[in-house]
Each structure stands twice: as C-alpha cells, then as structure tokens.
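Can you read through this structure? Questions will come right after.
Only a single protein chain was left out; the remaining protein chains are all shown in position.
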Amino acid sequence: MRFKFSILALLLEVIVIVLYGIFVDYDIDIPVTLLYPHFQDVHVMIFVGFGFLMTFLKKYGFSSVGFNMLIAAFGLQWGILMQGFWHMEEGKIHVSIESMINADFSTATALISFGALLGKTSPIQMLILTLLEITMFACNEHLVTEIFEATDVGASMTIHAFGAYFGLAAAFVLYRPGLTNKHENDESTYHSDMFAMIGTLFLWLFWPSFNSAIAHGSEAQARAIINTYYSLAACTIVTFALSSLVDKRGKFSMVLIQNATLAGGVAVGTCADLAIHPFSAMFIGVVAGVVSVLGFQFLTPVMASKLRIQDTCGVHNLHGLPGILGGIAGIIAAAVKRDLR
Amino acid sequence: MRFKFSILALLLEVIVIVLYGIFVDYDIDIPVTLLYPHFQDVHVMIFVGFGFLMTFLKKYGFSSVGFNMLIAAFGLQWGILMQGFWHMEEGKIHVSIESMINADFSTATALISFGALLGKTSPIQMLILTLLEITMFACNEHLVTEIFEATDVGASMTIHAFGAYFGLAAAFVLYRPGLTNKHENDESTYHSDMFAMIGTLFLWLFWPSFNSAIAHGSEAQARAIINTYYSLAACTIVTFALSSLVDKRGKFSMVLIQNATLAGGVAVGTCADLAIHPFSAMFIGVVAGVVSVLGFQFLTPVMASKLRIQDTCGVHNLHGLPGILGGIAGIIAAAVKRDLR
Partner (left out) sequence: MRFKFSILALLLEVIVIVLYGIFVDYDIDIPVTLLYPHFQDVHVMIFVGFGFLMTFLKKYGFSSVGFNMLIAAFGLQWGILMQGFWHMEEGKIHVSIESMINADFSTATALISFGALLGKTSPIQMLILTLLEITMFACNEHLVTEIFEATDVGASMTIHAFGAYFGLAAAFVLYRPGLTNKHENDESTYHSDMFAMIGTLFLWLFWPSFNSAIAHGSEAQARAIINTYYSLAACTIVTFALSSLVDKRGKFSMVLIQNATLAGGVAVGTCADLAIHPFSAMFIGVVAGVVSVLGFQFLTPVMASKLRIQDTCGVHNLHGLPGILGGIAGIIAAAVKRDLR
C-alpha cells in the first residue's frame, strides 16, 4: 500500500508533465484581468468549499480536506488535457484563465463523487477514479455542448448530476455490509460542524461566480449572477423552514443547513444565464430546497438500507436530484422562450 | 414553536416571490465586471465575517453562524424591495450588482443588532426584527441621502450606529434578570476564539471594499480604500497596546483583538472617500481603537448592571460608539474642506 500509492502518484505526475511538454502552451489572447476574479472564486469553491464541506464527520476531517486537495490538484492538471484534446489548434492545447476555470469545473465532478465515497476508498482508488471520471466527463461535455449544442452554463446536468450518479454507482460497487455498523464514524461533533460551515458558506457565496464564469457576454453573466444569488437566498429560507418542520423538537439540523441551502445553486445552473426573471430563479430555489431536504430526510436512509448505496455526504440530495431538477428547469425555460417568440 | 417558525418563514418567502414577480427585473446597464469583486468582498463580510465573528461564545456557535445565514438570506431579498421602492422606474425595481451591494448593506444593520441579541431571541423574533429593521433602515437611508443630501459612503451612521442602537433598544426590551446569571454561556473557549478570528480577519481585510463599494468615481474609490486600510492598521496597533495595558497581567484579550481592531473601519466610514490624507485616517483609527477598548472594558459591564442592557457581543463598542465617532469625523472633514475653499 505504502509504495503503491507513491509510485502511482509519481508515475501519473511524470506522464502529465510529458504530455504537457508535448501538447500544452500559453494562450494569451484574452485579457487576464476580466475573468481572473471569477476564476479565483471558483478555485476557492473547489479547494476550500468542497474540502471543508466534507469535514462534518468527526473521523474524516483530515481525509476530506487532504484527499480533496490531492484529487483537485491532480484533476486540474488532467482536466486541461482531456478537455483540450477536443479543441487543439495546430497540435497544441492553449491554456488561458478560461480553460483553467473549465479544468476546475472538471475537477468538481470527481470531488462530488468523492462525497459519496468518503470513508470507503483508498487514495489509490481515488486517483484512478479521478482519472477515469474526468476523462468520461470531458467526452460527455463535448457530446452535450458541441454535438447536441445544448446549453448548460452552470452545468447542473454535466457536472452535478453526472458527478453524483458516478459517485453513487461507485458507492454501490464498493458496498460492504460492515460499513453500515460503523455508526460512530458517521457522527458529527460541535467543532466538525463549525468547520463544515466554512465550506458551506464559501460555496454559497461564490456559487454566482460558478454559474456565470463561462457565460457569453456581460449581460448573460449579470443575469447568471443575479439568478443564482436569488435562487440560493430563497432556497436557504425554505431549508431553514423545512429543517425545523421535519425535526421532532423543531430544531434546525446542521446537516441540512450545510447542504440543502446549496441546492438552489445547483438547480438554477442550466438556465442561469437566461432571462427567466428573478422570481422564477427564486421559485427554482424553493423547489430545490424542498427536494433536497426531503431527500436527506427520507431517501438517503432508504437508499442505504434497501439499495445498498451508502451516500456518505448525501451528494444525491445536494447534486443529484437538484441537478436533474436543473435540467428540467432548463427544458421548461427553453420551451417558454420559444413560445414567446 | 415548531410550526410557527416554519409557517412564518414560508409565508414570508411566498410574499417576497410574489412582490418580486410584480416589481423586480434585471438592470443590465452597468458592466458587471467592474463592481463584482467589490460585491463578493462585501458578501463574504456579511456571511463569513459577521457569521464567524459571533462564534466566540462556546454555546452559541451554531446559533451565530446559522441564524446569521438565515437573517442575511432573508434580509438581502427584503432589502432590494425596501430600497427599490424609493427608486422605481416605470413601476419596476431594477436589480444590478450595485443594488445587490446595497441590499447586503441593509442586511448588515440586522446582523449588527443580532450581535446585541445573541442568546436572547428566537428565530421567529429575529425574522420579524429583520423585516422591521430593514424597512426602517431603507426609509432612514432615503431621508439621509436623498432629502438631507448628506454623504455617508461607508455608512458609519446609517448602518453601524443605526444597527447598534436598534439592537440595544431591543436588548433593553428583551431584558430578563435570569440572563445575567447565565455566566457559563457567556464564556469563550480556545477553539471558539479561533473560529471568531476567521470572522474578524475577513471583516478586517475586506472593510476597504465595504467603505469604497458605492463611492462615485475611481478616484474617490481609491481614497476610500486607502483611508480605510490605514485607519484599520493604526486602530489595530492601538488595540494591542491598550489590550495589554488594561489587563492586570499585561496579557492580550482575545475579545478586544476580535472586535476593537475593527473599530477603525467603522469610524473612517463617513469620510472615507474624502481627501483627508492617510495620516488623518490613521488618527481616526487611533481614536476609534481607544474608544472601543475603553467601551468594552468599562462601559459594557456598567450598561449590563445599571441600565439593564445586555450587549452580548459588545456591538455598542464596535459599531455604536465608533459609528458616532465616524459621524463627528465626517462633520469635521466637511467643515475643514469648506474652510479650505
């Protein structure tokens, strides 16, 4: 185990550097200052947001922040290659701030899957899974955006639903009955819940940057920011309301506040750049909050006991269901828009 | 209790969505990229800064971060409506990055008041208080900036002093003698003090963005950034010096470092965009640090015992007194400027 991981990691890094030597160079067409703040917001989401969100389980604090950093650092190098191979110019992949944002996006799929697998996988398995998932993601993304010409600016389907169901499939394969008894590892403590709130808040705050980073034109970008901002705000109010409602003593549940408040950002993703008006964005956020809270409360226990899918962080409720909801919202928004012409 | 909060929150969200459906739409005149980094800095202050600053009490960690998120998520939706009603065009409120910054500002008043009330109020009370306070804030702000045509770029008076005294008034009304005996809840622990430093630092770092976000023109914006930066730096040195001086063993007090270091940002707010020169900004910071440390050390205990006002987080010393000081500094700066003509 000790040597296997080290050799695999070093080998992968050597392969990546050789491929970069052959294929990758700077792209300096786009002025750096415009997209750089957006990039940094997304970058903080990937490393601080996802990293700390998963720290709520008291036994997996180091695993979540540490492995998150390992997966993300490898994923962003691999993502540029996999996405770049579809867009080569004269045999070269050109790296710009925009392609760095896209590489961070590709990394998000692996981190979402990791959320379902936390506590079940070794670092070796996670490195291989990251490599496979990002490769598949890049092919799927190419298919959706280039061949089908579908619009998915905030990537509800291509990142969130994809990452969630990839992770759930892996969780099903890696299912071991002994895990269900490890109740003590699945608990949170006061301080682990506080650390997780750091992750939640940075994801919540910068989600408008995530959904608007690759929008075309400043008008679409502004709409994506505003729609995501309102979807998240409405989703948060509904999450607090339902969290108190489903608890027997009327108390707020930290796991719901940490996770379901973010579902509005996922669900509004696909149609974030369209002129759906703020109130529709809020409505999408409300539905996402309802779906996510009900998922955590009723679906996750059933999936673990009946379907043998143990979803450690509940990514199905945060990324899976809201991602599908986002796809449906996108179809409706596109249909309504066509009708209005 | 359990159903009351849920029903109230859902009802408020429905009302907000209906009002947004009728009145709110996108404003896309201003290019998004210019103010967006400023907006995100202010956004981080509201959710991470205020949220974690209040975590220093060991028993109220979840309350402070969680309720802070609830209040802010509702406040930013309500703020747009209350501020927007004074500036409607053809019956519509137009949402832009700038109005989102203003909505975050309006939310700050409620969060400051919450700092005085932490541990005394239920979520229902806080939602109603937020609704009332933001409504009053929007009217007061309109009165000050539109009718009196007063300048208050960093809102020392309209946000900080307003929020502090609103909260203190509510704390007076909600006073119960039993609270004074709950000493064990008013203590901090090692880790709760570390979490609070996350809040302090993000407030400290992004305060220049807060004070410059709505300054007119890039020259005034640059001055507001520079003045706030120096006022905070000078205030911090004085806070450390006095913190050691007022302690019997010469030790630094975490509560002073967490709070009084920020008073410089409040006090320089009103005149931040004026050409007062960096050394005056530093002088304002020094006075703010002195006032704030003395307030925490001598005034807060007296207010709790004699006036029956329990100021849980000491917002009077961080926002109240420095806010008034900011108003006085603004008057002096305006007077001197007139003399120099």
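For clarity, chains are labelled A and B in written order, and residue numbers in each chain start from 1.
Note that in this section contacts are C-beta pairs under 8 Å (C-beta built on N, C-alpha and C of every residue); 3 or more make two chains touch, one makes a residue touch a chain.
Note that the coordinates shown come from a computational prediction; the quantities given were computed from them, not determined experimentally.
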| item | value |
| --- | --- |
| Which residue of B:Phe3, B:Phe148, B:Phe279 or B:Phe298 touches the chain not shown here | B:Phe279 |
| Residue of B:Phe47, B:Tyr60 or B:Tyr230 in touch with the missing chain, whole complex considered | B:Tyr230 |
| Residue numbers in chain A that touch the chain omitted from display | 1-3, 5-7, 9-10, 12-13, 16-18, 20-21, 24-26, 28, 31-33, 36-37, 40, 43-44, 47-48, 51, 55, 61-62, 65-66, 69-70, 73-74, 76-77, 95-97, 100, 123, 191, 195, 198 |
| Missing-partner contacts on chain B, residue numbers | 34, 37-38, 41, 190-191, 193-194, 197-198, 201-202, 204-206, 209, 218-219, 221-223, 225-226, 229-230, 232-234, 236-238, 240-242, 244-245, 247, 249-250, 252, 254, 257, 261, 275, 277-279, 282-283, 286 |
